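Shown here is a partial selection of chains from the complex, left in place.
To keep things simple, chains are lettered A and B as they appear, and every chain counts its residues starting from 1.
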Amino acid sequence: MNKRGFASDNNAGVHPQILEAMAACNQGHAIGYGDDVYTKAALEKFKTLFGTDTETYFVFTGTAANVLGITSALRSFNSVICAETAHIHVDECGAPEKFSGCKLLSVATTDGKLTPESIKQHLHGFDFEHHSQPGLVSITQVTEMGTLYTVEEIKAIADLVHSHGMYLHLDGARIANAAVALNSDFKSFTRDAGVDILSFGGTKNGMMYGEAIVFLNPALAENFKYLRKQGMQLASKMRYIGAQFNAYFEDDLWKKSASHANAMAGLLAEKLSHIKGVKITQPVQANGVFVILPRETIASLQKKYFFYIWNEARAEVRLMASFDTTKDDVLDFCRLLEAKMQNATSR
Amino acid sequence: MNKRGFASDNNAGVHPQILEAMAACNQGHAIGYGDDVYTKAALEKFKTLFGTDTETYFVFTGTAANVLGITSALRSFNSVICAETAHIHVDECGAPEKFSGCKLLSVATTDGKLTPESIKQHLHGFDFEHHSQPGLVSITQVTEMGTLYTVEEIKAIADLVHSHGMYLHLDGARIANAAVALNSDFKSFTRDAGVDILSFGGTKNGMMYGEAIVFLNPALAENFKYLRKQGMQLASKMRYIGAQFNAYFEDDLWKKSASHANAMAGLLAEKLSHIKGVKITQPVQANGVFVILPRETIASLQKKYFFYIWNEARAEVRLMASFDTTKDDVLDFCRLLEAKMQNATSR
């Protein structure tokens, strides 16, 4: 039996209904590279969700969705503005720079969220050939700090971005958790708020692999199929990605999974908040809890539960809940923490 | 029910035993990005197959295996020599050039196979800064034309390549079909023959996704993990790739599947060879049959069976057999062809 934990929502497995759908499509032959009924149905679903004039493409990973989405909108002399904590800036090993040739300009934040004001520091040098031309702002929803943008906050950023002829990209690796947290459909805080390109993730919410790039601004999708292939992201047996997304949307499975994950994070935060000597450092708005633990408890806690230290210097850890996190996981973790803290004190 | 056909070995589905293994690993949590027991077991298997000092990494696609393998061995000012029909040259939308920065130099062939002699046309300009420095030769086994290199032929190429300080890459998208056809293990015609980097494919032989880059020359693997991530090919839930490879090697499943596919292609070739007016254009050495059909039969045949036209000008088509091709498929296809030919004649 595998160990359980709060390390990442991608440490969870695949939701059984999704796995079943993958098995169900495993019959006979299907034309490769997306020309199959499962993929077509899934793409149709994205049109239903975001509008018939949007264009969606499947790739393998969230990094690929981000990088190829950015590349499709920009030329190499453009720059990309993002939070200092953005996945594209700190967790993709320079893939955006390598593939797009663009410069990334980061913005320091306390909560992972950009604001029009903080973006403006990089909005200069337009038309000046020595300077990378600001071309796109990328935000993450839910952010890497577990926080949420409101619809209004996204709109304000979109307005600023568009007023400079730039594009807005949203990294939605945890978009389902955001939708649930905002009690919203997907479209309201993306397309309707002015987002041009959306990386739509499912892997962190119960899928096996496969992410979607949704061109809410369909002009940016022109020629994207070539970029996807050149970006080494064209799946030959694509039906298995299509089948996953079909199951993901069927009967709002995505919503049930994300709601559960968010609820478990909420429960965890609630329980932790009652433990003296523990400090929650970010608003818990979706499925992540950032918390400072007594330093001496961390290593021994990790023996039973996977989780990552976020900030070594201040003993801050990140705890992620997923679709399969149980109430028992949460309660047992808190009990264990309290026990460790007592041990430490009594020593 | 999906239509069947001979379009590509990647139009087949996933072998049931592989699908079962994927389901079986779907329990509890596993650390992402490859630090799980399934991936580790699969990597261990590669060490058993190719030697304990080899290093293997999983990626999503064969294109990625080729491109990242090449990039790991070269710098951007190097060139890559390959057959005019090589997948890296004609079927990857320029991904090798884009990611590695290298020039591809193609060699015309009749059968998809390079020879020391044909490679030599590009072995010049060494040390001349105006000229891309020849750095790597890439061969495909089974070739894109369905033909096979003998071990001796590979050795001769490897010797030439190494005598110039270059590397030998083998695109093994159909390596299982090659091993079966050569009645060989994998190592004899790769590592033992002097291949430095191997793209080891499984998708065309019953896997769902996931290919392996095997560094037979382990020095070339240094830093590869960064290239894989930067190349957008690091799977978060990697256990499902590991599980596939484990099932693929279990009880020689790979061999059974490839043997069957090769046998079906052999049967198809044999049957076609008795049909007057049909001309097989390449030696049938693995699971592909290249054949010139009466032009007027092609479109109507395609209504029942998927397959691709290889050379429009001379009505040459490519017929690929896969692990799930049945004897009935073959016999029915040939019957149908004969019927169409008679109709055409009697008109």
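Here is the rule we go by: contacts are C-beta pairs under 8 Å (C-beta built on N, C-alpha and C of every residue); 3 or more make two chains touch, one makes a residue touch a chain.
Note that this is a predicted model, so its numbers are computed, not measured.
Please state: how many copies of the shared sequence does the complete assembly contain, given 2 in place?
Spelled out: 2 chains shown, and the full complex contains 4 copies.
Simple rule for what comes next: only the chains that are shown with their structure count from here on.
Hey, what angle do you get rotating subunit A onto subunit B on C-alpha, to the nearest 5 degrees?
180
Report the inter-centroid distance (CA atoms only) between subunit A and subunit B in whole Å.
Taking the mean C-alpha position of each chain, the two centres sit 34 Å apart.
In the complex, go through subunit B and note every residue touching subunit A.
1-5, 7-8, 10-14, 16, 19, 22-23, 25-32, 36-37, 59-64, 67-68, 92-95, 98-99, 203-204, 208-209, 226, 229-237, 240, 306, 324
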